[in-house]
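Following: one structure in structure tokens, then a few remarks.
Only one protein chain is missing from this complex, and each of the others stays in its spot.
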Amino acid sequence: MTGPDPILIFDAVSKHFGGLAVIEDLSFSVRRGSCTGLIGPNGAGKTTVFNLITGVYPIDTGRILLDGVDIARIPSRRRIHHGVARNFQNIRLMPHLSALENILIGQHCRNSGFLGVLQPVNLIPGNRWREEARAALAEAGLAQIENATVGSLPYGLQKRIELLRALMAQPRLLLLDEPAAGLNPAETDALREDITAICRDRGITLLVVEHDMHFVDALCSEVVVLNFGRKIAEGSPDRVREDALVREAYLGTAAAEQTHA
Amino acid sequence: MSGYLEGVLVLLAINIVYAYAAFLPIAAGQLNLGIAGFAVIGGYFSAFVSNQLAVSPLLAIPLGGAVAGLVGLAVAVPVLRTRGIYLALATFALGEMVRAGILNLEVVGGAAGYPVTAFIRLPTIALFTLGVVGLVWLLFSTRFGIAITAVHDDERVADLMGLNVRAFQVAAFTMGSAIAGIGGGLYAHHFSYIEAQYFSISLSISIVLYVLFGGTQSVLGPLLGATVFTLLPELLRGSAQWRYVIFAAILIVVMVVRPQGLVTGTQIRRLLGLRSEFDRKEQAT
Amino acid sequence: MLEVNDLHVRYGRVHAVRGVSLKVAAGEIVAVLGANGAGKSSLLKALMGLEPADSGSIKLDGGDITRWPTSRRVRERLVLVPEGRRIVTSLTVHENLLMGAFARKDTRTVDAEIDAIYARFPNLAARRQLPASVLSGGEQQMLAIGRGLLADPKLMMLDEPSLGLSPLLTRTVFALIAELNRQRGLAILLVEQNTHMALELANRAYVLELGSKVMEGAPSDLRDDPSLRDAYLGRAEKRKTVAG
Partner (left out) sequence: MLGSIYAIVGVALTLSIGVLKFLNFSIPGLFMIGGMTTWVLIRHGAPWPIAALSALAVGAAASLVVERFTWRWMRTAQEFVPLVSSMAFLILFENLAVAFWGSELQSVPQLFGTSDWRIANLVISIPQLVGLLCSVAMIWGLSAFLTRTRLGRGLRTIAEDSNTALLLGVDVNRIVPLVFVISGLFAALAGVLFALNYRQVHPFMGEALGLKGISAMVVGGMGNIWGAIVGGLIIGLAEAFSIRYFGADFVDISVYGLLLLILIVRPTGLFGDARTGARA
């Protein structure tokens, strides 16, 4: 079950909301340096997995190990310090901040001491953090929008700023929730190439939730399939594709009915 | 300078200080309706110190601010457990309690009010105001200002980005309380007299109105709001109640037409020449 | 019956629906398919008047309803069973059903219709005096459909009725939709992610991508169309492999 050199291990994690089990006894691992896809039908619990890793919700039982540390016991605020960063399915940028300031927020976990907080980033022209953020924007080809209020930017640009904000935390593990949703095929391809290059260059492990199977096939070396909060398959995209349970979960065939009846 | 003009300017300077006291917590997403309560603490404490210990107002006033800030810090932890409208009501209850408490405090004159011996004039008050505005402006050019806005915009994401949301909220609330205390001290030492009745919920509400009117998203908002709100009634002349009537009507209309206040961060950036193509588009739509 | 012409919807700067035209004839089941964010829900909201249409027109039985308020559309028996069911949890099951008939002009037969719904869904009958919050996901979907029927719709629109339901319940819901269509001649506009099942049920289907209509036709044509597989980025293909 646990592959070689895992960076993240989900160990028998369960989560209930009220009486409803959204994640049930879920175990899987993410290999260091891999690009792992998390797929499954709507409501299978994919985003909940992200929310459990980052601490939006506490888990009921089990462990979540990041490089051997059980981060499920760490307050959500501290988890980014341990190297987990994420984006959000519905973009969640700070609408009253500029693009540059949003990216500066991404740096916070690397510079969160008292003195760090009181650094006048907007006053001193050559401030190191500010320059780093500007460089990141410039590298992404977004230099011209650094002072734009993010609320006024088109959807695609907002998605890229959110990704940059997560990268600014210099994570070891990056969680991307439907990064390609709402992008057209050309944008999706460009995004995939960008993500691949960034993760390779910086040694970032990627865990990605995505509905777009082409995207998953091209990006991910491994896939974990969820249905009703349980893992129903894992392995390479090709192997998962041939899995009978996965076919049922997607299809609602007669066999699936028997399983759930 | 005529006495009238000085009077108006003193009022303006003190109102600006109050406005920043309300602005700090509002910038972090908390509506503090107890500003008058913290002002009354700072006012009475600084008056008491300068009366009893013959300390210069220049020292007594910041001291009053510090005490108001300490009280703010002490209550921030329980009070900030509540949110939104409940927080507004809790701070309102707090302000009324403080006021009622001082009304019963015979050592500072109780309901009869408390005379203050030391006297400060416009230049001193203006210096204090400049100091407060400068400090808040400096604070908002640091990472703190960005973090406060982030906490205001999305607490959940701010938390996940590693920001200590609660600490930032407590800090903003405490600093706001301290600034309110300074405002109260300035008031007490200029008018040579302080009475708790004056520091009512109406005062708190008007202070919050300054900020919402001016705009909560930029450091210039409170300055502008307090200035307009102080000077407009003077310009309107007429009897006091009609001034208030016109004034409330203007406020209602502004909130309908421009609920984000008069100035926003986007506009400030535009003003500073930091415009971008997309902001311009926004302006066009 | 329903005729949509070159409809555009924008939220702020998001251009969610870009020039969609579609038709639903009396007695027809029409499916609208597309990935997340393709603009399906925005389209339904615009049809119900929850989001204003930027441009374009919506006609119901030949009359232009583009600028009508939502309540008037409901009174003219255009009814949406919304995504996520939107049961009013502080009302009882029975009160929820009564709410379905809120906008009706002719209320004489409401009690009989409610009884008919209870007869069809005994689970709801058993819980009629309980707050709707106690219902399971499947029961809530039943209640949402029952509530929609009480508005006496001539066109019922369903937004993702299978969302969060087990495959078995999904089949039950789809069978119910087919039956309503057959027995009452109720016209249905169905928005679904479950492409396979939607295509089994529908007489015709439209495919949206990024707010634009990219395809329309009979289910058999769509299933065979290679570009639909592309629009679905592999999933349709997989379904077909298994189905075949």
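Observations on the model:
So that you can tell them apart, the chains are marked A, B and C in the order they are listed, and the count of residues begins at 1 in each.
Throughout what follows, a residue touches a chain if its C-beta (ideal position, glycine included) is under 8 Å from a C-beta of that chain, and two chains touch if they have at least 3 such contacts.
Treat the numbers as computed from the prediction; the structure is a model and nothing was measured.
The missing chain, though absent from the view, touches B, C when the full complex is examined.
Set against the missing chain, the residues B:A28, B:A47 or B:L209 yield one that touches it, B:L209. Only one of the listed residues, B:L5, B:A74, B:A167 or B:A249, touches the absent chain: B:A249. Checked against the full complex, the one of B:V10, B:A27 or B:A88 touching the unshown chain is B:A88. Residue positions on chain C in contact with the hidden chain: 48-50, 69-71, 74-75, 79-80, 82, 86, 88-91, 95, 98-100, 102-104, 131, 147, 151, in rising order.
Residues of chain B in touch with the missing chain: 31, 78-79, 81-86, 88-90, 92-94, 96-97, 99-101, 103-104, 111, 201-202, 205, 208-209, 212, 216, 239, 241-242, 244-245, 247-249, 251-253, 255-256, 259-260.
The rule we apply is simple: only the chains that are shown with their structure count from here on.
Chain geometry summary: the mean Cα position of chain A and that of chain C are 32 Å apart. With centres defined as mean CA coordinates, chain B is found 41 Å away from chain A. Residue positions 152-154 of chain A are each in touch with at least two other chains. Residues of chain A touching chain B in their complex: 54-56, 76-81, 86, 88, 92, 94-98, 101, 104-106, 108-109, 111-112, 116-123, 129, 144-149, 152-154, 165, 169.
Those residues of chain B that touch chain A in the shared complex are 138, 141-147, 149-150, 152-154, 156-165, 217, 264-266, 269, 274-279, 281-282. Considering their complex, residues 42-43, 151-155, 178, 181-182, 184, 211-215, 217, 228, 241, 247-248, 250-253, 256-257, 260-261 of chain A touch chain C.
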